[in-house]
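All protein chains of the complex are present and in place, except for one that has been dropped.
Then we have subunit A:
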Amino acid sequence: MSQPAALRNRRFRSTSTAVYSERFVVMMLASCATITVLITAGIIYMLITESWHFFTSDYVNFKQFLTGSEWSALQAKDIKDAEFGIWPLLSGTLRVTMIAMLISLPLGLITAIYLSEFASRRIRGILKPTLEVIAGIPTVVLGYFAVLVISPSLQWVSSGGFDTFNATSAGIAVGILCLPMVCSLSEDALHAVPNALREGAYGLGCTPFETSIKVVVPAALSGIISAFLLAFSRAIGETMVVALAAGTRATATLDPREQSQTMTGFIVEMIKSENEFGTVQYYSLYGVAITLFVITFGMTLLGQLIRRRYRESYE
């Protein structure tokens, strides 16, 4: 702490106490911050050490894990018959996620455009709280909603074409879940676009539609894309909806009407089953979890990269 010359040779007790307590506080706060790093390190350490038991077991082959098209960790009576290929779970996850994205991305983006470009104060006053309420609904409730309403109405519409538990109803529920997130993040990005760009577009004779689609959305594109990626990783990691509504059979098809077990769904199913600690089936859940973690971590990193590199800054 630099002091004026008049004070330099005098010792103030309060000043030196403040300096020491300052150092102490900085240490405390820095250790709080360090804990967040330790959590990441803990997650990675845990995933690697536990899945090590899985990948080095006699019944598992890493190459087969990546390419195999059959997953029967829980169905197989004998460990020798169990097949560990991640593709059925991955395809189940992707099916649910794709349906969720088909719903949440366009709807969320259009709602965001509407909120930031067109909506009057009164409509904002209705829509914003609605989205906040949807964002606050626990995921287990949405899973119940999928079982109770979405799946029966799908069956009714298609006159029985869908299974009771199917990828589509879970996907729709996950889409509802992601919608407020896509909407609020995209709206933030649209909001950050300066008004001068809009005024320029109107001055050149653009209609409101052309202004928002051809000028404002491209200007906010980096923010919108990172919002999309965030929603994608959220949908991949979503657990309770798929545990309730997507079914428990791991199949490697692309048919959205069938049951589909996702990676998170498998983890829940595994936890509920009677398999004891230390069996290959038990460790297989860590093999699935590390795959899930790598995908979502990659998505988040990609989102940040896009946000940093392609952000248009208007100062």
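Basically, a residue touches a chain if its C-beta (ideal position, glycine included) is under 8 Å from a C-beta of that chain, and two chains touch if they have at least 3 such contacts; residues count from 1.
Heads up, the rule we're going with is that contacts and distances are computed from a predicted model.
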**Prompt:** Out of "L-lactate dehydrogenase complex protein LldF", "Phosphate transport system permease protein PstA", "Candidate membrane protein" or "FMN-dependent oxidoreductase (Nitrilotriacetate monooxygenase family)", what name does the UniProt record list for the absent chain?
**Reply:** "Phosphate transport system permease protein PstA"
**Asked** Of the residues listed, A:A119, A:L197, A:I225 or A:A252, which one is in contact with the missing chain?
**Response** A:A119
**Residue touching the undisplayed chain, where the options are A:V26, A:L102, A:V157 or A:L254** = A:V26
**Request:** Out of A:I79, A:V133 or A:L204, point to the residue that touches the absent chain in the complete complex.
**Result:** A:V133
**Request:** Check the options A:G143, A:G171 or A:G223 and report the residue that touches the missing chain.
**Result:** A:G143
**Message:** Could you pull out which residues of subunit A are in touch with the chain that's been left out?
**Reply:** 1-2, 18-19, 21-22, 25-26, 28-30, 32-37, 39-40, 42-43, 46-47, 50, 107, 110-111, 113-115, 118-119, 123, 126-127, 130-134, 136-145, 147-149, 176, 179-180, 207-210, 213, 230, 233-234, 236-240, 243-244, 264, 267-268, 271-272, 276-278, 285-286, 289, 292-293, 296-297, 299-301, 303-304
